[in-house]
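Sharing a structure with you now.
What you see is the complex with one protein chain gone and the rest in place.
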Amino acid sequence: MKLEQHQITSHNERLFSRHQQQLAYVTTEIQNSALILQKLTDFQIGIPSWALGTGGTRFGRFSLGGEPGNIEEKLEDIGLLHQLNASSAAVSLHIPWDSTSNVPAIKAIASQYGLNFDAMNSNTFQDQPDQPQSYKFGSLQHVDKAVRQQAIAHNIEVIRQGVELGSKALTIWLADGSCFPGQLNFRKAFQNTLESLQEIYAALPADWKVFVEYKAFEPNFYSTTVGDWGQSLLYANKLGPKAFTLVDLGHHLPNANIEQIVSLLLMEGKLGGFHFNDSKYGDDDLTAGCMKPYQLFLIFNELVEGMDQRGMNHTKDLAWMIDASHNVKDPLEDLLQSVEAIMIAYAQALSVDRAALVQAQAENDVVRCQEILQHAFRTDVRPLVAEARLRAGAALSPLTLYRESQVRKELIRNRGNKTIATGL
Amino acid sequence: MKLEQHQITSHNERLFSRHQQQLAYVTTEIQNSALILQKLTDFQIGIPSWALGTGGTRFGRFSLGGEPGNIEEKLEDIGLLHQLNASSAAVSLHIPWDSTSNVPAIKAIASQYGLNFDAMNSNTFQDQPDQPQSYKFGSLQHVDKAVRQQAIAHNIEVIRQGVELGSKALTIWLADGSCFPGQLNFRKAFQNTLESLQEIYAALPADWKVFVEYKAFEPNFYSTTVGDWGQSLLYANKLGPKAFTLVDLGHHLPNANIEQIVSLLLMEGKLGGFHFNDSKYGDDDLTAGCMKPYQLFLIFNELVEGMDQRGMNHTKDLAWMIDASHNVKDPLEDLLQSVEAIMIAYAQALSVDRAALVQAQAENDVVRCQEILQHAFRTDVRPLVAEARLRAGAALSPLTLYRESQVRKELIRNRGNKTIATGL
Amino acid sequence: MKLEQHQITSHNERLFSRHQQQLAYVTTEIQNSALILQKLTDFQIGIPSWALGTGGTRFGRFSLGGEPGNIEEKLEDIGLLHQLNASSAAVSLHIPWDSTSNVPAIKAIASQYGLNFDAMNSNTFQDQPDQPQSYKFGSLQHVDKAVRQQAIAHNIEVIRQGVELGSKALTIWLADGSCFPGQLNFRKAFQNTLESLQEIYAALPADWKVFVEYKAFEPNFYSTTVGDWGQSLLYANKLGPKAFTLVDLGHHLPNANIEQIVSLLLMEGKLGGFHFNDSKYGDDDLTAGCMKPYQLFLIFNELVEGMDQRGMNHTKDLAWMIDASHNVKDPLEDLLQSVEAIMIAYAQALSVDRAALVQAQAENDVVRCQEILQHAFRTDVRPLVAEARLRAGAALSPLTLYRESQVRKELIRNRGNKTIATGL
Partner (left out) sequence: MKLEQHQITSHNERLFSRHQQQLAYVTTEIQNSALILQKLTDFQIGIPSWALGTGGTRFGRFSLGGEPGNIEEKLEDIGLLHQLNASSAAVSLHIPWDSTSNVPAIKAIASQYGLNFDAMNSNTFQDQPDQPQSYKFGSLQHVDKAVRQQAIAHNIEVIRQGVELGSKALTIWLADGSCFPGQLNFRKAFQNTLESLQEIYAALPADWKVFVEYKAFEPNFYSTTVGDWGQSLLYANKLGPKAFTLVDLGHHLPNANIEQIVSLLLMEGKLGGFHFNDSKYGDDDLTAGCMKPYQLFLIFNELVEGMDQRGMNHTKDLAWMIDASHNVKDPLEDLLQSVEAIMIAYAQALSVDRAALVQAQAENDVVRCQEILQHAFRTDVRPLVAEARLRAGAALSPLTLYRESQVRKELIRNRGNKTIATGL
């Protein structure tokens, strides 16, 4: 489903007058609003193909209806999101869920929606039908070389498909680990995994990156073989310059200071990308910014500071992706909320008075440091985010327009009530 | 599959001599070993019908083969466990997974294996096909009375089936809660749940109990409507004398002191039963005693002390059940390990020198308190647990005999490789 | 030290024009701003006498200088805070640190600063010189009746002092618990504590309340005898209508949902008061709102909703107090930041569109529920908080004026560099 341009236009006209007042106010409050607007326009967030259907837990799944049943429909949904917010110009595919035999057609569809292909994701945490070897006891870590080879070959196949589509990166999230003390020799598991990764690394094209994602627990409940940023960094350093760490906000132990991790990975030149979501207990995969919006801001504060210090390009030098799973919300509405929360946090981080912060830090003026950050966080930057959308031809209020346009109703009519998105 | 008596006999004969030596030693080390042996023989642990198949996570499931496909086969599997360890004389059913139209036949099968029916479990966390109302937004807490009524009626139906089978208790685990701040009015959710529970309570036969299970998180990731022991106790007190709290070891926030909770619930006369398992991160549902065996002992230490103080019958006055989910183990082997760990912890707790402990506590002799508990824990009571089995006609080493008898191979031959147990 | 009125006036005049613009904007954004202003003016937060000096950890303390050395100087400091923000009209004393033999003089000083006496705090977690019994193994829980009696008598003495000063409540925070498994019989510890509390309760004047504060851990590291809200509620219910639970934000296990606890305690009519602070790991006692400002808002959201539903008076029916400890900030600046953060969260909660939220909840419109809450949170209400101060004759920017007036320099000159506040 695609919106007509006049729908967006008429929506924006209705909200324009009030928006203008709000924008006028915020631009008096924030000094560098012009720069922020430019950066917001450039900033694009990858949408994961698996987040377009209703997510579930091991206890069940409650489908919504109208979910995309194939890659074409997934691109259609992301295209719609991008029409609405002009900030979702990339799609992150999951293989084999999104495998296609007709690459040119898929590329044409993506191009039509203005989408490109962000990092490709491999899957060695589930057994596919007719797969000779099982991943029950791991994949790249497995004690049996035949299993490792199968998993390596799958990753290389994902690279191959990614090359055809124009992607430039591979994300490897390994569920590998153990559920019980004694099950694994940690060192051998690490070495097996490293050797497997080296084979995959060798198959990377010159202009590709590989992201080694870490996760503290789940689905393994004793150890995970890429369990924290320290382990991921070990792998990335041993692999070489094309290997990087990927941070998923929900993949940490309780109370971890994620923004410090981000800062140190930037320092080491090894931060590769992000999976945004929010959580309270574990990998809850909730909407970005729904639970700890201040933490999201603090992370962006480190990202902006660290990338600027290293002369990195905010838009191109890191892979920005959402990784969420939507149990009780319309997935498309949830993605609109996630993107909005990310853009707000980014805008707030851009508005931080850096010079003042540097000075307050140099003077150990802790009170002032807090005042500077909280001022940036408490200032309402939503009109800036809306204005960036407006300038890019998208909707002032994407969620409002989505609902006014009765998108879900239309999708259900087109795709039926019982369709189930491939994926989790 | 059922073992022949001679298989058990010949197994025991082979291990007997060594067992005798070990038993002789431990009975010189432990003063009240005769009493412990008697109590171990009496102690029976309920096996959940859903633990007989391979468990899974939201990321996948790796089936083992030979899994039971119906209630008759589940009873067969538990019968085999009980033959092996003489400690698994009860089954805990889950409705609708284990619904049956032929109660007399099921009772006959259970009776043949020496099994009775422990607490019945209702299911309002998943939608069944053709169910008019959805539990997507909760069941007993739901804002819509029609959904609540459907969930109430289901629980009453579970009681009805339980009465026919000879069960005496209903366990209600509610997944109800919310995933996002603002989603629920906590107070209304509590009140709706309370009123729903009151209707169910009203349907309880005079000699029945209802167990209100609590859980901190999952599948809801912001709030749970029966989220901790404090909430469960509030419900149980408001419901009346037949309502109790049920403790599942994996349902707490990090670092919770579960043994203190157990002690206080006993003090209040409101501890109803247990779901045994072990975990490191959340509701990991791992084998009992695999991760924190000392904690399991400390819990039994409180149980034994508290029940004795209240004059409770160890065997009959609480419902002892396992609730685990087995991803990488043969489910039957896992259950044998869980039962063994529970019996060991129980035996250790029974061996604690209570008089000395009471005195050391009265003198604030903290060092001695620790010595007394750790002495009981470090003394190897496994020969006592084995002897209790031997006296009851079961195997000295259930796991060894299970493997020698190639049970899984036989089950796969009988039931096939692809069967999937009903349940999680 | 006291500010001259002209200092405040001239400060406000300097900021007035910009403030007017901001206020004008926010009053167009928020519908009920007049009501919010009134409620902000009425809202007063108790300042703990022990937060006026530099806090420390077990690893050390870094004094700032100019700290108050006696109760008179503490009242002077709080008087200054109240001059600055018109929101700190109460002091919460700690006995014996703040014991005084000259009650009329103290009352006169307090009255001069416009301060009244919030809940009194007893101290049975430290041994005072020449105290006959030691609290090493607990106080109200102690196995030795003589120790319990000493602790009971101390609490009754605190009530006596409070009555003279005009306080109306006693806060009991018990450090009692155990550091090692086996050290305590949990049930006896509970019963001893309950009986001790009953004796204290019996000594309460008719118009007094007692607050039973809970804490998960520290300084005891195995169990705490009033360890969570469930235990506190048990005590409060057994004690009677004058007993209530007090919530300190830092006293929970990781990931606890505090706002749900608040809601349920209000439902039960047993929420008595609050200790505000913020934390990442444990009882970190950081500035309110510095770490999780959204959580603080969510808590106030439950407070406002729950108190309104019960017809409670926001200002009088709960005891609002700060409990923080300032290692690296000027304590007075830190308290200004804490009060500001609390007022902001309160204002945000007052601005929530309740009718819309109720409707969205009734429709399970989770997306809209989130939008409503986050809109209230993201709207910048700081001008309202400033305006409330202005109307009450205080400073538009208390922190700015505090620094401009060089208060700390003056305090150091008056009180010296090495003074150490009584307390932690």
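Note that the chains are named A, B and C in the order they appear, and that numbering of residues resets to 1 at the start of each chain.
Just so it is clear, a residue touches a chain if its C-beta (ideal position, glycine included) is under 8 Å from a C-beta of that chain, and two chains touch if they have at least 3 such contacts.
Predicted model, so just to flag it, every value in this text is computed and none were measured.
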Partners of the unshown chain among those that are drawn: A, B, C
Among B:R14, B:K188, B:K292 or B:R354, residue touching the chain not depicted: B:K292
Options C:P96, C:G114 or C:G282, residue touching the unrepresented chain: C:G282
Among C:L3, C:I30, C:M291 or C:A319, the residue in touch with the chain that has been omitted: C:M291
Listed residues A:C369, A:A392 or A:I412, member touching the removed chain: A:C369
For subunit A, residues in touch with the removed chain: 136-137, 143, 178-188, 190-191, 216-217, 222-223, 227-231, 233-234, 253-257, 259-260, 263-264, 266-268, 294, 298, 301-302, 305-306, 309, 357-358, 360-362, 364, 366, 369-370, 372-373
Subunit B residues touching the omitted chain (full complex): 21-22, 25, 28-29, 254-255, 257, 280-281, 287, 289-295, 328-330, 333-334, 337, 344, 364, 366-367, 370-371, 374, 377-380, 382, 399
Contact footprint on subunit C, counting only the chain that is left out: 56-60, 62, 125-127, 134-137, 175, 178-181, 183, 216-219, 221-222, 254, 279-282, 284, 286-287, 290-291, 327-329, 424
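Here is the rule we go by: only the chains that are shown with their structure count from here on.
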Whole-Å gap between the CA centroids of subunit B and subunit C: 43
Set of subunit A residues in contact with two or more other chains: 254, 280-281, 287, 290-291, 328-329
